[in-house]
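Removed from the display is one protein chain of the complex; every other protein chain stays in position.
Entry: chain A
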Amino acid sequence: MSGEVEASTVEQQEMQDTVVSPEKTEEAKLKARYPHLGAKPGGSDLLRKRLQKGQKYFDSGDYNMAKAKMKNKQLPAAAAEKTEITGDHIPTPQDLPQRKQSLVASKLAV
């Protein structure tokens, strides 16, 4: 008898939590999908990713590891994966995405 009462109070509490905080419900959803998500809320991982924006390759160690990987797997040339940040293809100056300069006029200026 008491067990059932306890169970229903716990349920009530959970319901209250859901009603009170949509944010916490969303958090629970996220943690369910990504159980390995960092314990630190927001946190340094996100900040570090923000600071590293635009970084293409880490260092020569990265380069050599990628080279070794390439030898074994014989992946196609870098051209395919220009969005990869580090280590997945051999970086050479020629392979670096030569950004085409915007010589085209802006369409706002028509």
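In the analysis below, contacts are C-beta pairs under 8 Å (C-beta built on N, C-alpha and C of every residue); 3 or more make two chains touch, one makes a residue touch a chain; residues count from 1.
In this section, contacts and distances are computed from a predicted model.
Could you check which of "Serine/threonine-protein phosphatase 2A 55 kDa regulatory subunit B", "Myotubularin-related protein 9", "Alpha/beta hydrolase fold-3 domain-containing protein" or "6-phosphofructo-2-kinase/fructose-2,6-bisphosphatase 2" matches the UniProt name for the chain that's left out?
Its record in UniProt gives the absent chain the protein name "Serine/threonine-protein phosphatase 2A 55 kDa regulatory subunit B".
Tell me which stretches of chain A touch the chain missing from the display.
21-27, 29-31, 33, 37, 41-44, 46-48, 50-51, 53-59, 91, 93, 96-97, 99, 101-110
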